[in-house]
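A single protein chain has been omitted; all remaining protein chains appear in their positions.
Think of it as A and B in the order they're written, each chain with its own count starting at 1.
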Amino acid sequence: MTGLGSPRVELRNIHKSFPGVVALDDVNLSFQPGRVHALLGENGAGKSTLIKVLSGALAMDSGQIFLDGQLVDVTSTTAAQAMGISTVFQEVNLIPAMSVVKNMALARNNGRYGFISWKRARKDATDRLKRLRLDIDIERPVGSYSVAIQQLIAISRALEDNTSILVLDEPTASLDAKETASLFAVINELKSNGIAIVFITHFLDQVFDISDDVSILRNGQLVSTDQIKDLTRQDVITQMIGRELDEAEHTAADKSNFTAGKDMLVAKGLGRHRTLAPFDLTLRAGEVVGLAGLLGSGRTEMVKLVFGAIQADAGSIEIDGVKMPKISPQKSLRAGIAFCPEDRKAEGLIGELSIRENIMLSMQAKRGWLKRVSRKEQEKLAEEMIKALAIATPDAEKPVGQLSGGNQQKVVLARSLASTPRILLLDEPTRGIDVGAHAEIIALIRRLCADGMALLVASSELDEIVAAADRVVVMRDRHKIGEIDGKEITRDNIIQMIASQ
Amino acid sequence: MSDISQNNTSMGWFSAIIRHRSTWPIVALCVILIVDGFISPNFYEIRIVQGRLFGNLIDIMYRAVPTALVAIGMALVIGTKGIDLSVGSIIAICGAVISWRIHAGDTHFVILLYALGAGVMCGVWNGILVAGMGIQPIIATLILMVSGRGVGLLINSLYGGTNPSFESPLLQGLSTGHIWLIPTRLFVAAAVFLGIWLLIRRTALGLFIEAVGGNASSANIAGVNARFITFLAYVICGLCAGWAGVIMTADIHTSDPISVAMYIELDAILAVVIGGASLAGGRIYLGMTIIGALIIQALTTSILISGLRPEYNLVVKAVVVLFVLLLQSANARQAIATIFSRLKR
Partner (left out) sequence: MNQKYWPLLATITVFIALFVIGGSMYNNFLSTLVLGHILADNAFIIIAAIGTTFVILSGGIDLSVGSMIAFVGVVMAVLDSAGWHPLVTIAMMLAFGFLFGAFQGFIIDYCKIQPFIMTLAGLFILRGGCFMVTLDSVPIKHPFVKMMASTRVPLPGGGFLTTGAMVMLASLVIAIIIAHYTRFGSNVYAIGGDRESARLMGVPTRKTTVLTYATGGIYAALAGVVYALYTSSGYPLAATGAELNAIAAVVLGGTLLTGGVGLVAGTLFGGMILGLISTLIIFHGSLNSAWIMISSGILLFVFIVMHRFLIGSFGRQKLS
């Protein structure tokens, strides 16, 4: 190991552009051993591109990478791993159909002559998962776990013995406080072992909790690198978005105009065997219902059951007092419900299609395939949405798969809004969205609600729920355990309910 | 994302053209036709014989019609991430139905409807297996591929004829006749093309097919009825194959289920892929599919007029098709360019 002060990794004059976008413009950065370096910036600022270049997933246009003072050529992810650069990418990258243990053993040297020793692989996998306090069945396919657990699996997979720099791209985007805490414990341990850690996130609290250095990117350029102790929250935000953002705007949404309207959706005894115990749920016009619970408590399942993305085997749903004979995504959409799924890669987007096509898909589906939305209307709608949600893209024709993670999330959100629903179901709507846009989306939710829409918002971020919800449904172990509303809605109350037996 | 060749930023109009997906197939078609000009000096000659245009160029279009018709339907199926291996068998069944109904003495317009109806029914069958029962497309359509020609033979045996030959002014008019110098079947192909184009681009069907082919579970959650859309694609494919069946059967004046339209499914799939679509689904390029069909026919015609020994046909065809596709790949273009620049030195 090199002495203190000399960087583990140094990036010099990195350039990278995509058709129509300069993603990285002459970026110079260095990461020190034994320090956590936070990389911040708005959606589309170039953070993920930077770490992809560093870990061999993308070839840069020009620039140099030094590892422990040596100029290196990172040609592939395989090469990067051999050099000790371990990365967890933003979109969870695991093979869904393969079991956890197989994913953990993939592209790892274990056993001789190209053979795999499954006994060792199993032990190794269990050990690694234990470090993150994750106790799961490692023979089950990864795809059967929630995004958050997949995230944790991907992280523990990256914790290799030879790792000298660990890169984490939004690892906490779908984690609860508890999982985040265990992750941070591991990060601190690695840090004391002299490993350099690069940490990308949109949660400023976490930045101040764990990081030592902070670098901020804006529009592909490095704005600043500072030690965290020299910065305030306000500084960080200002540098990120290039203007001042009222902190109050960020946290407290205006709930003063709340008056619950008539019942719009009533679910009675809805449930599914081995998925979620039967529950009752009422959504009212002009009210935001938050859905809180720990990871795996059944939040996603509840939203999906209401939408019909999972078929219920018990109970019924009434919309405006009329019973729905059968619930399916198509029927729900026609009835005025829209749903924004949690897993944007697997269930949200169609990567090859353009932003415009993705945004208008639900609206078109609602109209039926015979009544085509004219090209002009489509373009108008796409432009509106791009503007309203500040989606960073050169134009509406860009394939969604090429957008940055946060911007993809905005497209999923835009799609559900574009179908002009009366009832909106959002599962982790702000996953991976930057601070500025986050505030705008919460404000948007409140505005929609003031216009008489009924909302159900599931989130792993308690602050978000506290800020946005008029009523909170609390989940534990695949059961609905209760509701709280009004002044009762505080962080502590929710935590207490979840914890009480 | 993995494509390193995408990194270029300086995009002049020239490189934009080079990269455009339509460029290379069209270039390839032109090159084949130009080479033909060298092989046979009067290749481009077009004469009028008995009130109809004749000549190699007309001939290529004329012969490409069945493949093009089948390929149009195939493009939709491939757009849903599916494949239809049964089109040859559907053509055989249509032929048998035509021959049978002519024998039974129906009016010829009704027979046309019968034939197209048979195509649609076959499509419905495939659609039920794929969309309704969730069987993997290649296997689901293999069932009809394996048994369809047998069904054709069975229909033939309904009236005892082993190899019955027939005459039908309407059907043969559609297939081998001509209107204002131009072969009627070109009008048929154009009409089917236009009809399908309007169907997918003037309604949202095309978008829905592409969405389902791109990511079926996303499309479903977005509210698209993925099953129905997939089903519809197979039905349309059956209809297109039905048209091809009418044209081909009327051309040979008989129902010959065993050998009619052998390997047409491969040609149709090739046409779709040469047109730039991916078998992994998600995109439909109808116009380019027609270019693809023309390339395949132009190639077959060139091999014929070149007088190459028939043993070499397959190899030449394969090599040329591969070459056309290689041109579409940026990596391969780069490799070819470096080889050439080395040769020059």
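Observations, loosely collected:
The rule is simple: a residue touches a chain if its C-beta (ideal position, glycine included) is under 8 Å from a C-beta of that chain, and two chains touch if they have at least 3 such contacts.
On a predicted model such as this, the values are computed, not experimentally measured, just so you know.
Interface note for the absent chain: among A:81, A:239 or A:430, the touching residue is A:81.
Touching the missing chain, out of B:181, B:194, B:252 or B:322, is residue B:322. Among A:14, A:36, A:60 or A:94, the one in contact with the hidden chain is A:94. Residue in contact with the omitted chain (choice from A:116, A:132, A:204 or A:448): A:116. Seen from chain A, the chain kept out of the figure touches residues 57, 76-78, 80-81, 87, 89, 93-98, 102-103, 105-107, 111, 114-116, 118, 139, 141, 157. For chain B, the residues touching the absent chain in the complete assembly are 1-3, 85, 133-140, 142-151, 153-154, 157, 216-217, 220, 266, 269-270, 273, 278-280, 310-319, 321-322, 325-326, 329, 331-332, 335.
Convention: only the chains that are shown with their structure count from here on.
Spacing of chain A relative to chain B, judged by their CA centroids, is 43 angstrom.
Contacts from chain B toward chain A in the complex involve residues 1-2, 4, 6-7, 9, 11, 202-205, 207-208, 210-211, 214-215, 217-225, 229, 282-283. In the complex of the two chains, the chain A residues touching chain B come out as 16-19, 22, 57-59, 61, 307, 309, 329-330, 332-333, 339, 341, 346-353, 357, 361-362, 364-373, 401-402, 415, 419.
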